[in-house]
Structures are given as C-alpha cells and as structure tokens.
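Left out: one protein chain. Kept in place: all the others.
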Amino acid sequence: MIPGAFDYHRPSSVEEAVALMGQYGLEARILAGGQSLIPAMRYRLAQPAVLVDINKLPNLAYLSEENGMLRVGALVRDTDVEFHQDIQSRYHLIADVSQVVADPIVRYRGTVVGSLCHNDPSGDWAATAIAARAQMVIRGQGGERTEAIDDFIVDSFTTSIQEGEMAVEARFPVPNTRTSGAYEKIERKVGDYATAAAAVQLELAQDGTIKEIGIGVTAVALKALRVAEGEKLLRGQKPTRDLIRAAAEEAAKIADPNPDARGSKEYKKDMARVLVGRGLVKALGRLGVKI
Amino acid sequence: MAIESPNLEPKGIQGLGKAIKRKEDSRFIVGKGNYLDDINLPGMMHMALVHSPYAHAKINGIDSSEALKVPGVKAVITSKELAGAGLAWVPTLAGDKQMVLADGKVLYQWQEVAAVFADTRQAAADGAAAVQVDYEPLQAVVDPYKATDADAPVLREDIKDKMEGAHGPRRHNNHIWTWDVGSKDETDQALASSEIRVKQHMVYPRSHPAPLEPCGCIGDMSKATGRLTVYMTSQAPHAIRTVLSLVTGIPENNIRVISPDIGGGFGNKVPVYPGYVCAIVGSIVLGVPVKWVETRTENLTTTGFARDFHMDIEIGATKEGKVTAMKVYTLADHGAFDAAADPSKYPAGLFSICTGSYDFPKAYAEVDAVYTNKAPGGVAYRCSFRVTEASYLIERSMDVLAHELKMDPAELRIKNFIQPAQFPYPSALGWTYDSGDYEKTLKVALDKLGYEELRKEQAEKRAKGELMGIGISTFTEIVGAGPSKDFDILGLKMFDGAEIRVHPSGSAIVRAGTRHQGQGHETTWAQIVSEELGLDVDKIIVEEGDTDTAPYGLGTYASRSTPVAGGAMALGARRIREKAKKIAAHLLEVGEADVEWADKKFSVKGVPGKSVTMSQVAFAAYTNLPQGMEPGLETTYYYDPPNLTFPNGAYVCVVDVDKGTGEVKVRRFVAIDDCGTIINPMIVEGQVHGGLTEGFAMAFMQEIAFDAEGNNLSSNFTDYLLPTSLETPKWETGHTVTPSPHHPIGAKGVGESPTVGSPAAFVNAVVDALAHLGVRHLDMPVTREKVWKVLRGAGIDAF
Amino acid sequence: MQITLNINGQDKKMDVEPRTLLAHAIRDAGLTGTHIGCDSSSCGVCTVLLDGNIPVKSCTMFAVSAEGHPITTVEGLAGSNLHPIQQAFHDQHGLQCGYCTPGMMLSSVALLERNPNPSEDEIRFALSGNLCRCTGYQNIVKAVQQAAQAMNQPAGAAADD
Partner (left out) sequence: MKLNYTGQEKVTADPQKVWSFILDPNKVASCLPDTQDIVIKDDRNFDAVVGVAVGPVRGKFKFAIQLVPDQANNKMAVKLRGGGLGTAIDLTASANINGQPDQTTLLDWQGEANVSGPAATVGGRVLDAQAQKLISSVFENMGKKISEGA
C-alpha cells in the first residue's frame, strides 16, 4: 500500500522543527521513528499534508542520567534502551518493557518519546511512564515546559502537546537500590497490540514497607490509566498477598476496555487484575521479597 | 536458470533417501530469486483496484472522473467495460460463475469494483482512492446457518430463479448444493443399536493460506505477434492457460503462462482472481504490459479462503470401545461464489475420508453448501481438498468418545485402527486405502514422548491443581488426486507430465507440469532421475512453470506433486532406461538380454567390470547408435495414477495451561509421519516443520473473522495471526516407512500431513488439560479467553 | 526529489517522491532481493541493514530518510564467498520458498554482530520480527547457530564443509 503524497521537511534544529509545526499546525506531523505513523499512512488512515522529519536533528539521541533523572532524548530508539546494559540492570520496569514493545526490528527504529506522543491507548510506554512517574519535556516557540506524565496523557491518541510544539525528551526518575518494577504484558503474538498490560514500580523503605509505588495499565481503556486506588492501598504498607490481590482488583475496577478480537470486556478487565498482581509479585521478588 | 553460488559443494549421484542440500537455494540466498514483482517489462503500467467497504450493497453509480484527473492515470475500467469484452463474469472451478468486477452489487467486503491503470504504482493507488462509488448498503448474511432462512436476503440475483445448480437442485436462493456419501439407513440403524453414542458440534474456522508473497500478475499482450504472455503467481500454470483460452477466446497456442518463483502458495495461488483478469484485459486494451501486485489487505480479504466447515458428528460404539458407525452433517460456508478448488465430482472435496484411520463398519456424511457475504474461495490450504476438516473432525471426535468411555485415547485408537492385514482397505465411504501400520506408528510416537511417564505427571499435577494435557492425533490423509477415472477439474483429467532430456555429455534437463513454491522440486525431481538413470544430481536441471516448455500437468497443490508428477518422473526415467539398455547392449557388444542395470550402470551379466555408465550411453545416443534406432535420449511421460495415496502419522502434544491468563504453552510435540518412501529426508523434515507450524497457527491463532455486518476483522497481519519464531513450539519429528504399493517409487507425499494431522492434537491436548472440569470440546482457535472462561467457570483463579 | 542512497557500497542517485518507501526505492534500483509482504510493518521480508548493523523494515521508512545511511541488502552480503549466514541457511535447510530469506538473514546478521553466541531462545526472540510461513523456524535457528560458530572461528580457519 502506498501513502498519499505529502510535503517533506527535514529541519536541522529543534527551533526550525517547532517553527514548521507552528506554521502548518494540524496539517503537519512529526516523523521520528515512524513505526506507527508510516503504516497508518500506508493504509491512508493518516494523510498528513506535511511531514517534519526530525531524524537529522542533532543532539536528540542522548540517554543519560542527570539530577536524579534518566533523560531520554526524542531520537532515542527502543533498542538504545533494550541494549543498554546499565539501564537493563538497574531500571527493572524499563528493562522489561524495552523487550516487549512491538517487535525486535520495529524497536530499532521506533522511539520512546515518539511512542509517548503517539499515545496509542494500547501503547507500552505510556503505562510505563505512569508507573515510573515520568515527565515530558515539550518545546514550543515560546520556550520549554516540563509536564508530569499524568497531565501529558489527555485522551486516546491525544496529548497535551499543542500546535507548534514538539516533545524533545522523556524523563524517568533514577531508581535507587530498593526500587524495582516489572512490566507484564499479554499479547496474541509478537508485534500485536497488548491484550492488556501492567506496569509496576515500587520502592521499599528500610522497614520493608512500600515507600512509593506507581501502577499503570494499558490497553484496557481509551488511554493508559494510573491505578491510583491500588497505589493507595499499598503505599506505606508491608506487602502481603491479600493486599496485592486487593490492589490488583482496583485495576479491574477502573479498566473500561472495548471488546475486540483480543478479548471481551470481562477478559481484559480480569487481565488487568492478573497482570497488576503478577507485576507486583515480580517487582517485590526482584527486591528479595517473596510473596 | 540457476545462478551457481560460489561455494556450494558438488553432490554426485544422489538418489532416494539422501538428505542432499537443495539446488534451488543458490539463487534465493543471494537475493536472485525471480518472483512476480521482480519482473519489469519495458513500458509496463501498474494497476490498482477499487474495493467495496461494504459486504453487501447495491451500486448506484461509479464516478471515475476524479481518478482520470490524477496525473499518470490512463484508464479506469468497471464491470461495464468488461461486459463489452464478455468478461464481466467468469466461470469458477466449481461450476459456478463469479463477477470479475462488481456488477450492480457487491457481495463481500473489499470486493473489486473498478481497476485503475497508471504509469506508476503511486498514480494507480491515488487513482483508485479517487474513484467515487455510490453504495446503498444491504443487509449482510454472515452466519451460514441463517443463509437459508425464509427471510434471508437474496445474495445472487443472477441465479435467483435457477434452482438447478452445478451439483443438483438448490432448495433456497442462498443454497448451492447438497452432497452425500454412504448409506444413511444402515448408518442410522447401526447407531440406533450402539451401546454408546456421542455427538459433537465443531467448527473448522475460516482460515487463509497467506503466503508471504502476495498474488500478482503481469498481462503482456503483444500487438505485433498476437501472443499473450501472462506472468502469474500460479500453482497450476497449464490449467490457467487452458482456462484463459476458453474464457478469452484466444487460441491456446497464443497464450503463454509463466509462473516464476513463488513465495509460498499453500493453495492460495490455485484459483483465478479478478486482479489477474483485469491486468490481462488492461494489457489487451492498452497495448502495454500491465502489472498488478496484490496488497496484503487484498490478499486476506478477497482471495481464496479455506475451511469454514461447520460440522456435526455422531459416533456409535460398544461399551468396550469398538466403533460401530459414524454420521456427519456439515454446513459449508462458501461465501459469495462457489469458487472452491475441488475436483469436479467432489464438491466437498475428499471430506469423505472422515472415517480416518479407523475401521468403521458403517458411515454416512452429508454436506450442504451455502452462499454468504464473504469472499469466495474454498481452496485446499495446505490440504488435499477438505481432508484437513475431515481429519480434525474424526481425531477430535475420537477423544470425545474416549472421554465418554473413560478410556485412554491411545487405547481407544489402537482398538479401532485398520489393521495392516486389512490393506488394501475399502472404507465405508468408498475409498481404498493403500497401506499403513497405524499402531506401529503410534507406538513409535508414544515411546519417543514417554507417554506413560507424562500421564503419571499429569495425575500428580492435577492433584496439586496444576493443569497439563496430552493430545493425540493418528490421522490418515488421502492425497495424489488423482486417477483420471474419477478426478478432473473443469474436465481436465488430473494426471501430470514429466519430460526428461538427456544431453550427449550426460547431463539432463527435466521439466514438469507441476510448480513448486518452496517444496524443493528442483532437488527431489533431480534425485528421482538421478536414482533411476544414475546421473550426477548436479547435472540434472529441473524446470517448471513455463507452459511453452513444460509438459502439461495440473500443478502443485493437495500434496499431489510427488504422488502424481513424482510417478511420471520415475516412469519417464525408466522408459529412457529401456532405450538406454539397448544402446548399452550395442556398446557392450552383447545381446540386450545379457545386460543388467545394477549399481547405477549397465553391466554384462556375469562379467564383472564390463559395464557402461549412463553418461557413456547418452553420448552414444547422439554419436553411435544401433542401426535403425531413433537418435536422442529423451521422453515425455504422462502418469495417471491407479489410486490415491494414504499418508498417515501419529502426533502427540503436551501442553501446560496458565491458570491466570488461560495461556496454553506447548511443551512438547512429537510427530511421527509415514509418507512411504522418502526421497529427501531433509526436505521432508522441513515440510513437516512448516506444516506443524501452520497447524499450530490454526489451533491457536489464525482465523478470518467477521462481525455481524460482514466486516472482515482479519485483514492484516496484526489481526490475522501468523506465529513468529517466539510462539512456535520446537518440533520433534520421526518416521515409519510403509511404501505405497502402487506408486512407482512407493512415495505418498508429505507436504500437508502435518497441517492436516496436527490441529486435533493441539486441541485434544488443551481439552485433555481441562477435561476434569467438564470440558469436552473447544473450537479453534483456542484463545486464552476461551480457556480462561473454562477456568473461571470452574472457580479456578490465580495471578 | 533527487536523492542519493548508498546501497551495498554504491551510491545510487534516484528521483523519488517524499512518500516513496525505502523498499520501493531499493527495488526500483534493481535490487529485488528485498521483498514486500504486508501493509502493516508485520512480516519483515523487507528488512535491510542501515549503517552496517541496524535492521529496519524498509517498507516502514521513507527513502528520503535513508539518505546518509549506508544500506546493506541481501545482494551485499556475499563477497567472493558466501557470507556464513548464507552458507548456513543453505546447509541447514533454513529456507523453502525463499521469500522471507533475505530479511531473515539480515536480521540474523544484526543479531550475531550484537551477540556472537546467542542461545536458541535469544535467536527465537531476535527473529520474532520476521515471519516465515514455510520452515517453522526450527532450521532457521539451526542456521543461525551454525553461522555463529563459523563467524567465531579465527579467520582462515573456516572449513569448507
């Protein structure tokens, strides 16, 4: 299948890219990895009049820790994370998710920031960012702003990015040695959208209680959701099987999935529960806590 | 022509049973395969099709004006233009006819409505997007059981009042035919007096072969010569040439069909599709070559589907587990046109092999076919004409019976197998099985698996609340269609030809009417000839797929190449050997009676060391002949097999079930095949691996699904699920060898056995894992959710 | 628009539209070993290597975006001898119809560059973005294992068989 025609721009600076996005407004789309956009264009489901290809922008492929945050530049590919030994050993949640996004070849081209901006309700990075309490850095003609992921994710395929803006970075808090996480996903096969998936990250206090926790679920609503009530149940508590079960049930409560070939509403809701439960058990297990 | 890769080693004389590496690999591994889309002709235009988003709709108008404004677009044709050429409708292989482009209405989603011709593929696509069609949606018939309701909408206006179909009377506008076999009364009586009776409804869902290379065609009508050359992804180029001649009126000698390298077929590339016809018409009208290459969406929505059999079975047995009778009723959903690719006399294909490997005294099967608003097809997808459905039905049902009898499914099978002494075995539904030793094959499989130990493990696990299952399938196929007394397609007898030409210097070219799509004919045909003629396998080149050069043949599908063309190859070589023997006698200066063929050469009986090779004979055939003998050493042999062949096997599968998600993991899968004589064990094993993977896909993933409005929900590879390396289990294979007594080399064919035999093994394993929860059957694909429903229904939960 | 793509070490000037997919550009340059099999970036038969060792699905990239990134296609794998992965696919019967083979081999090469000694699980994982409809993958896995072994032998020690 062949995409419709479009005008192609290849800016050489973020400023230029932002200016182009301002100039063309809704007609324009940013082309980063293109792994969601190009298939949509081949189906002519997406027919943007203008593409702004940011792949030649300098200094956007950085992946570094600074001021307690892991900074992921807009041109960091999924495989940059997947093959990064330090991230793989210390960022348990991110390590998990980096191995199940799309398929191994798509991950060479797809970007973390692009996935967050695309904000597919079944995307893997959004739930991950929710659990990890990530932030997004957005550049516009008026300057730069930083937004908490919960504010960034607005609706299905919709973020808080406005016309004339682009996201330049995602930031994930650096985990300490008492922090762990896990990403649990079921998909019908490699490369399918998730039937349901859960992202979990938690930090244990010295006394073994849960100091901080984030739980995100994806593919079970029109956007990735934070399981806030589940977090509340566990925060400050010593984890037990019963508490985990109760927290997991909160995921099923807020899940409002559309039925499709991947499963009925009931199945997906129950999977949100099962996967949150499994993610919590796995994350705790990685900290030596057996449930 | 093969491009020799630099470092593939020479092989020498390599006949049957040798795992030599494939000759055809040399071009594929360096990217020099020659697939349809790789062919570009001077001045060639591109074609794109306009499709209907609706499954059932009236067409009130088609407006091409915007499309014709797109730069590069040269022409748009619709059914109206085709009608002018007498090509608005074309006959199907099954005695029906089908629209080429929508004529007044559309009958399935994504049906072809118009064809756009342009200078570039981009312009063609833009033009297709610009054609405006005014549709008036109509109620769609999706459920085959509702197709013949009194108030069901009429789908086929063209045959509305024609109640006599190609296979007898039609009882409803959406009814196509009824076909039955066996004795209904005797079967009913036997069932009535059976101590045990089990009934089961099961669906073999709609599936699609989905080879990775989509279909395509280049029409190239030369105004200068009046010759039409058609490049086509076709598994049966000769039959296509004949059909094209009959449909277009172009004399057959003026049509050349070239089927280049095929990137997988599996039955998908047997029928004639509207895109092919339009590309050919386009070339005739525009006077330049026209290429059409299908998109994956077109492939999955409009080309030949497979299966879609809705089956009810009843089996009778004694309390001891001896089967007494079987009765089958099947509803076949054929979509909008009956375009099934079956032999003419067999509208339900060879479905009547459904008594399987078991000695059923009485049996009866009845099949009804109906029209629905779905794509037509009914191709034999890696299957010999509905054998997959039959095998699944009986192998799944034997487990249902075992469950009812509380008997081990292996024991039940052994109790009912046709015994070796019974061959040739006449089945209750009219087939004569050639050979087999079913119990031996099953025992090899069970031993390799460690069946007894696994049953113990299962019992222990079950006591702990863990779920594992073991599934068995001991299937028998029926392939090699077929003997010309019974088998034809559009009247063309289903024999196959082989032409062998031995050159003076001892090399040879072999041509066949078959067309391989990955099965390795370039190697296995060479091996048969190497075996029969004693020529170096590297000196034998195999050519298929060009109707100007290859002998006539019905093509490659339904596992018929080795049983039919393989026979032609062996017998053709033997005919050459007869002549060669005369030349050898001449060279050895003895009488023909004193010459024997042994150890791949001609020797004088009783005189060690006095011999000539086939190469020497070949040279003599052109240089030094006995007086009066016709020069040359070549032949064309058409083989009409005396019977079908009956490959069989025993497959055993072990699964573990995740209580939280319902996920089923295949832990082990042992496949013991008996395909008779093995030509190349490496290729046979490769065929088994591939077939098992497709069987696995059907059991757990693949389905062409529709919603209530007839939308195809599986039109892409995100929704039509082909397993990747990660989902695919590891296969353990093995063989028993019971040669076919009537085949020249005893071979039975193997390409489809694993797809035919394995789905039941997978499903049986899952049902076995859940049997204690009261489950007797689950329909394919066995999704996580179906298992989850059983688990939660039984109060089983976990995270 | 005019672009220059470096394919298998050769600069090729071509006139493309911005929407021209890299797969089409490569094929239009006469290198038809790169195939196209789906519309949804699922099958991987179009896989080529970018910058030497980065596999990408060339149907999910515009040709213009590939400017400045050397491309390796299946035609660029063999030197005077077959690449070990080509030899291994042949030796292990890792191909049947041959349609997925170029992409499958290039993904394998990328894996072996990154991980010279992959386990069976790692091979199955790394190749799960490339579909094969014929082989059931088992012999492909064996081929990658053979190639790994061959590539890990010191130069010149590679046996002919």
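A, B and C are the chain letters, set down in written order, and residue numbers restart from 1 in every chain.
Convention: a contact is a pair of C-beta atoms (placed from the backbone, for glycine too) under 8 Å apart; a residue touches a chain by one contact, two chains touch by 3 or more.
All figures in this text were calculated on a predicted structure; none of them were measured in a lab.
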| item | value |
| --- | --- |
| Displayed chains contacted by the hidden chain, counting the whole assembly | A, B |
| Listed residues B:S283, B:S435, B:Q702 or B:S715, member touching the removed chain | B:S715 |
| Sole contact to the chain not displayed, among A:R29, A:R71 or A:K189 | A:R29 |
| Touch criterion as defined above, residue of B:W110, B:Y358 or B:Y438 at the omitted chain | B:W110 |
| Touching residues (missing chain, whole complex) on subunit B | 53-55, 109-110, 129, 135, 137, 297, 301, 707-709, 711-716, 718-719 |
| Contact footprint on subunit A, counting only the chain that is left out | 26-27, 29, 36-37, 39-41, 43-49, 118-122, 155-158, 193, 222, 258, 260 |
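In this text, only the chains that are shown with their structure count from here on.
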| item | value |
| --- | --- |
| Chain pair, A-C or A-B, that carries the greater number of C-beta contacts | A-C |
| Between subunit C and subunit A, distance of the C-alpha-averaged centres to the nearest whole Å | 29 |
| Intercentroid distance (Cα basis), subunit B paired with subunit A, Å | 43 |
| Multi-chain contact sites of subunit C, meaning residues that touch two or more partners | 17, 19, 39-40, 42, 125, 127-130 |
| Residues of subunit B touching at least two other chains | 121-122, 295, 297, 717-718, 722, 724, 726 |
| Parts of subunit A lying in touch with subunit B, wherever the complex brings them together | 1-2, 4-5, 43-44, 103, 186, 188-193, 195, 245, 248, 261, 263-264, 267, 270-271, 273-275, 277-278, 281 |
| Subunit A-facing residues of subunit B, complex | 121-122, 125-126, 129, 295, 297, 660-661, 663, 701, 705, 713-714, 717-719, 721-724, 726-727, 783-785, 788-789, 792, 798-799 |
| Footprint of subunit A on subunit C - complex, ascending | 1, 17-19, 21, 39-42, 44, 47, 54-57, 59-62, 64-65, 68, 107, 110, 114, 125-130 |
